[in-house]
Structures are given as C-alpha cells and as structure tokens.
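Supplied in structure tokens, the structure appears directly below.
Excluded from the complex is one protein chain; the other protein chains are retained at their positions.
We just call them A and B in the order they show up, numbering each chain from 1.
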Amino acid sequence: MSVTTKKGDGGMSEYFGKKVSKGGKILEAVGTLDELQAVLGLVGLEKLQNDIYEIMGKKDILVKIENLENEINKLEKELKIENKFVIFKNEKATKLNWVRTVVRRAERRSTIFKDKNILIFLNRLSDFIYLLALKEEK
Amino acid sequence: MSVTTKKGDGGMSEYFGKKVSKGGKILEAVGTLDELQAVLGLVGLEKLQNDIYEIMGKKDILVKIENLENEINKLEKELKIENKFVIFKNEKATKLNWVRTVVRRAERRSTIFKDKNILIFLNRLSDFIYLLALKEEK
Partner (left out) sequence: MSVTTKKGDGGMSEYFGKKVSKGGKILEAVGTLDELQAVLGLVGLEKLQNDIYEIMGKKDILVKIENLENEINKLEKELKIENKFVIFKNEKATKLNWVRTVVRRAERRSTIFKDKNILIFLNRLSDFIYLLALKEEK
C-alpha cells in the first residue's frame, strides 16, 4: 500500500466518511489534535499520545477524564501550587510548559466539536501537564 | 540597511506588491510556510527549507512535486507500511512526526492560494516526512 492517496489534492478531505473542506474548522481541530499527539511524543508521554488518537476516534473519553482528574489530585497533594506565573528553568519543565500551550491551542480549536467532553479532557490535560512541569521544576 | 522597516506597524503588510491585512488569510498562509521552513531547519532538512522559500516565490513547483513523488516511491519500496497509527519512540522520528504536523498545518492554511500545486507539494511533503520518520524508527 502507498501513503499517498492523492485524494486531498482538490482541497477536500474525509472525516468520519463525510467530505469536509481542508481549510475548514473540523480539519483544523483534527490537525491540531494531531500536532498535539506529536508534541506529546517529543516529551515521551506515549500513553497520552494514544489517548489523543482514541479521543479522535471518540473512544472512552469519560474514563480518560476521570483518570486525569485522579492524577491531578495526586500531584496537587504532592506539590505546592502558587497563584502566579511561573518562569520554568528546568529543561524538561520548559518543554512541558510549551506542550501545555499546544494543548490549549487544541482546546480552542476543539470548540467546533459537538462532544463537549473533548474540551473537558483537553482542559484537564493542560492542568495535568502544568503540574508535571511544576514537578520537574522542583 | 536595517531589518526594522516599521512598515507593518499599522496592521497592514505587503505581499507581492499588494497591501494585505496582517491578520488576514494570505499572511497567515505565508507565515505558516515560514514556520514550516523553520521547523524543517530544526531537523536538518535544509534542501526542503530552500524549496519552501522557492515555493513562496512560486518557482518550479511541478518539478519539486515530481522529486518528492520519486523519493516517496523509493522509500515505500524500502519500508514496510502498515495502515495504523504509529507511536514513534526514536528521538529523530518523534521530531519528524511533529514536523509532519506543521506541514499539515501549512497545507490547511495554503488552501487560500489560487495555485493548487502548492497544496499538492505540501501534501506530498507530509507523506515524505512521515516515511522519513518510519525509516528512522526502524
């Protein structure tokens, strides 16, 4: 099989069997989620990459939100959270802080989806990654 | 000469001698192609950076598409392609996978251009970079 389908050359693409515009809001959201899974890979968060793929397939979103909220609770007990902007200096923390902003971008783009649980997942994911950055910074 | 022209301070900019809005779709596409050449530089793909500059100048796009399709054919013969999401683990492969998603973003933005060959070039480029990532992963 070939990776090149030539199907998208006319400016349209497929999403769940429907023709959608390549420059439209649905593919912008899908593409940003793809960018998000890629940057999660840059910081070694492979399980979350897989979660993004599953969320794009609308699979088990509520369970994934619950898992993230549990992780957030654990980290919040472990870390001292202050209500101010943090300038991270640790190298891994600076990378995680960047990944957090890509999560936020994916969240803004995902407002186009009817399923609001995707938004909630991404919102918790940015909190979780912020806490991971704080943990690295300590 | 100075790099600071102060021409763009009023929210307008120039594109091929025409005044265009800095917040508009043409400069969004041009800026994303600029971001693309920059991330190609992060993974050492200097020849492709130069191709992006030439494409922004509308130069030799058909030749560049043919070159990419030849490279894609070669890599497809060399590699085993599977029809599933790949979670890359090799460090260079994870970077290439990210660069691929920036190509995709540039492709979505470039739907604004009249010349559809730019879209075709970017579509083949994302296939090519995906195959480069697979090759590094092996």
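To be clear about the criterion, a residue touches a chain if its C-beta (ideal position, glycine included) is under 8 Å from a C-beta of that chain, and two chains touch if they have at least 3 such contacts.
Nothing here was measured: the structure is a model prediction, and the numbers come from that model.
Of the listed positions B:V39, B:I65 or B:I118, the one in contact with the omitted chain in the full complex is B:V39. Here one chain is not drawn; of A:K19, A:K89 or A:K138, the residue touching it is A:K89.
Even with one chain removed from view, subunit B keeps its contact list with that chain: residues 1-4, 6, 8-11, 21-23, 27-28, 31-32, 34-35, 38-39, 41-42, 46, 49-50, 53.
The chain not displayed touches subunit A at residues 69, 72, 76, 81, 83, 85, 87-89, 94-95, 97-98, 100-102, 104-105, 107-109, 111-112, 116, 119-120, 123-124, 127, 130-131.
We adopt the following convention: only the chains that are shown with their structure count from here on.
With angles rounded to a multiple of 5, the C-alpha fit of subunit A against subunit B returns 120 degrees of rotation.
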